[in-house]
Structures are given as C-alpha cells and as structure tokens.
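These notes are about the structure you will find just below.
All protein chains of the complex are present and in place, except for one that has been dropped.
And then subunit A:
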Amino acid sequence: MSGAAELLLAVRGVETYYGNIVALRGVDMDVHRGEIVTLIGANGAGKSTLMMTICGDPRARKGRIVYDGMDITQMPTHEIVSHGIAQSPEGRRIFPRMTVMENLQMGAALVDPDHFDKDIEKVFKLFPRLKERIAQRGGTLSGGEQQMLAIARALMSRPKLLLLDEPSLGLAPLIVKQIFDAIRELNEKEGLTVFLVEQNAFHALKLAHRGYVMVNGVITMSGTGAELLKKEEVRAAYLEGGRH
C-alpha cells in the first residue's frame, strides 16, 4: 500500500509544549494516501497531543506539519479542518445538549448541504444504532453510541484524512470489533486515509498497514503492522499483560 503512494501528511521534528512542560520532543511521522497508520503507546506518551497538534491546538512550537502539500503548522484550527482533516477526538466530545441529528449536522458544517441526505444515509448504514437514536440528546447516549456518533460526525465532513483517537476506549469487545470493521470498510471501499491512535495495540496493529510506537513524546519504533506485532519489545510492553 505504501512505498510509491503519495504522501498525504508529513510531520517533521514537531515539538509541542503545555506551558513549560514538553509533550512532544521532535516527532517525525508520515501518512500516505489510502493508508491506515496507527500510533501506539502508553498513557501519557503524547499520542493525543500529536493528534491535536496536527489540528493546530496546541500549536507546534518547533517543526513542520505538511498536509496535502500545504504547510498547516501555523494555520488556525478551523482552517486546517476545512482542507479535509476530520478528527474524532479523545473523550469523544459529543455536544451533550444537541441531538444526534444536530451533532451530525455540525459535522457537516463545512459541506455543501446538497450532500447531506446522502451522507447521513451512509453513516447510518455504517452505524444503524445512530438512526434509532436520531432525536436523542448526545449526552444521554451510551459510551459506545457516543463513540459511533463521534466517528460518524467526523465522516459527515467528507474527510480525506480521518484522525481517530482511541475509538476502542472503554467499549465492549463486540462494539470495538464493529468499529474496527467499519474503519477497514471505509478504507478498503472508499480509500479513506486513517490515522489511528490506540492503546489497544493488538487490534490496531492488525488493522493498520503501518504503525509507530511512541514513548515519552518521541517515536521509538516504526514498521508495518505485522512487523511490529512480531517485535519482542512491542509484545512485552503493549501486548502481553496488556489489553488484547
């Protein structure tokens, strides 16, 4: 899949700080068009920070982020996402006092309204549960439903690059499987490029074409999903004894 494929997202030497505390210490990473790339690592390694830095909040203090040939390092968040990046962020961040429908409408805020009916049918096909909940407020959904809604909302913006932050967090194994199947389907059928942050390393590496391992704000290993799954260090740190 990778190799000759076109570079969609390039992260070069990115350093991010929260006040004076360093969170990313020079991260290099590539995502090619049509790939599923995963980033695994322990709690607090900086995975979510990298994802938010790509979207410009917090802003990288050093380094460059190039997306689709554009330098987006200094762009405001709402402009970055207007170029086709969508994120299902850490903690899902569903609008609690809006209905499922309104949350999805917010996802489509930048899209031509003519596409809305077709797009919403598509996400309902992916997550039929959401259709049953359409008039319910976001804050009253279960965790799994909120996760589905967060992904569906991101898809409503017709992204070229989908950023998913721990879609499996706190969910029952069956729902995790549903969500991962949906990601694979989107990637295979529509060529959607996905960058996935996960603690659930086993599932993520099985799904992804390539993966990166992050420790304390730096990338320590990279390779194809299958390669990383075989590595002794990865197995010891993220698989054995961890969540499968």
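Keep in mind that, in the parts below, contacts are C-beta pairs under 8 Å (C-beta built on N, C-alpha and C of every residue); 3 or more make two chains touch, one makes a residue touch a chain; residues count from 1.
Criterion: contacts and distances are computed from a predicted model.
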Inset, instruction - Just go with whichever of "ABC-type quaternary amine transporter", "sn-glycerol-3-phosphate transport system permease protein UgpA", "Inner-membrane translocator" or "Sarcosine oxidase, gamma subunit family" UniProt uses as the name of the absent chain. - result: "Inner-membrane translocator"
Inset, instruction - Identify the residue among A:Thr53, A:Thr73, A:Ser157 or A:Asn187 that touches the chain left out of the display. - result: A:Ser157
Inset, instruction - Determine which one of A:Gly41, A:Gly107, A:Pro167 or A:Gly211 touches the chain that has been left out. - result: A:Gly107
Inset, instruction - Decide which residue listed in A:Thr16, A:Thr38, A:Thr53 or A:Gln87 touches the omitted chain of the complex. - result: A:Gln87
Inset, instruction - Pick out the residues on subunit A that sit against the missing chain. - result: 55, 57, 76-78, 81-82, 87, 89, 93, 95-98, 102, 105-107, 109-110, 137, 153, 157
